[in-house]
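All protein chains but one are shown at their positions in the complex.
Then we have chain A:
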Amino acid sequence: MNFKKRNLVCLIALLVFATGVHAGARKTVYPVVFAHGLAGFDNLLGYYYFGNDYGTFVGDPCDELLETACNGSIHSGQKALAASVTPFQSSEVRGTQLADRIQNYMTSTGVTKVNIIGHSQGGIDARKAAAVLRARYGRQVVHVMVSVSSPHRGSPMAKYILDLGPGVTSVIDALAKIFGNTIYGSGNDGVAAAKQLVYNDYSSTDGVTTGMKAFNNNYNVDANTANYWGSIITAQDSLNTNPALFLLKEGFYNIDGDGYCVDDCDNDGAAGKGDGTRGNGDDDGVVGINSQQMGNRLQYNECALCFDTITVNTGLGYVGNLNAPTSAQMTSKSSVVSQDHLDVVGVPPDTFSEEEFYASILEFIVTKGG
């Protein structure tokens, strides 16, 4: 085994330091709130959300050299909150709950602002929470807002499940198969959760207006509610997706999520349309590429011989109006992280280091003053 890469590595390390990037993540100025997606915080298919199989949360810092249940890639003084909201509900409900949890945390600790990292629906809840907190405090409370794999413009999977497409016998059963049995707990409403994640109002006869389009109009990207907005996009070819994504795995349904049009022109449940080819890495098993960009598109630079980093993909521009992205922002596969929807929060099988991924986001937040 030849390990003579050392000189090259030293050179890389020198370059890294020369550009001001630190090894491991620095401590963020404001605590980081982790907002989970569908399913409960401590039970996503029997796994810990944003964690590993030993009960370790990615926001738990190590403060001793030999401590084992912690993330060694983040600063030993890092402050983080693993916020927990109702596992299956609309984002109107969950967003208000998230705002309450953040307000509680701020009251207990005395901090004046927070950053939020939201996965999947957690990224949508976070937008509402930021607006609620803005209203309650009369000022901006969220500094950096980062969404990961969030269906900001809807998910065809949600509509497919609501429509009871082939392979789906009931909405609840399908959501349970994908996300686990917490849906059966009290306070959950799987149908409301699914309706939330469809772009248009799902039903014109139910007397209420649901869906991402209306939600985006109410809680859009807004400098008043958060100082910095960015998103990480995930997509993977069908062969590597998680076995829990059964609709895809069993060949029932595969999202075609990399075509452009205004609104949901093909009525599949998400804004944009397909390009005619499914399974070409245009979705992460739950959300298409064309639904995920919010604010800046962030690029995750995974590095085997150095610490991972996040940079901004400046070429694609900023999505300031979630209901009106450009064609490139909806279709480009640039800076897409090749992981499925569940890989990035600790559900195997994957070769993905959640600890380093979230550490790199924390370091990025520091660079944005958060």
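FYI, a residue touches a chain if its C-beta (ideal position, glycine included) is under 8 Å from a C-beta of that chain, and two chains touch if they have at least 3 such contacts; residues count from 1.
Following the convention adopted for this analysis, contacts and distances are computed from a predicted model.
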Given the choices "PepSY domain-containing protein", "Lipase modulator", "Menaquinol:cytochrome c reductase cytochrome b subunit" or "succinate dehydrogenase", state the protein name listed in UniProt for the chain not shown. "Lipase modulator"
Considering the complete complex, of A:Q140, A:S353 or A:T367, the missing chain is touched by A:S353
Per the whole complex, from A:Y199, A:Y253 or A:F307 the residue touching the absent chain is A:F307
Tell me which of A:G123, A:P156 or A:G180 is the one touching the absent chain. A:G180
Checked against the full complex, the residue among A:S90, A:N115, A:T331 or A:S360 that touches the missing chain is A:S90
Residues belonging to chain A that touch the chain removed from view: 1, 3-4, 6, 9, 13, 23-24, 42-46, 53-56, 60-61, 63, 65-66, 68-69, 72, 79-82, 84, 90, 92-93, 96-97, 100-101, 103-105, 107-110, 128, 131-132, 134-136, 138, 176-177, 179-181, 192, 206-210, 214-215, 218, 242-244, 246, 304-307, 347-349, 351, 353, 355-356
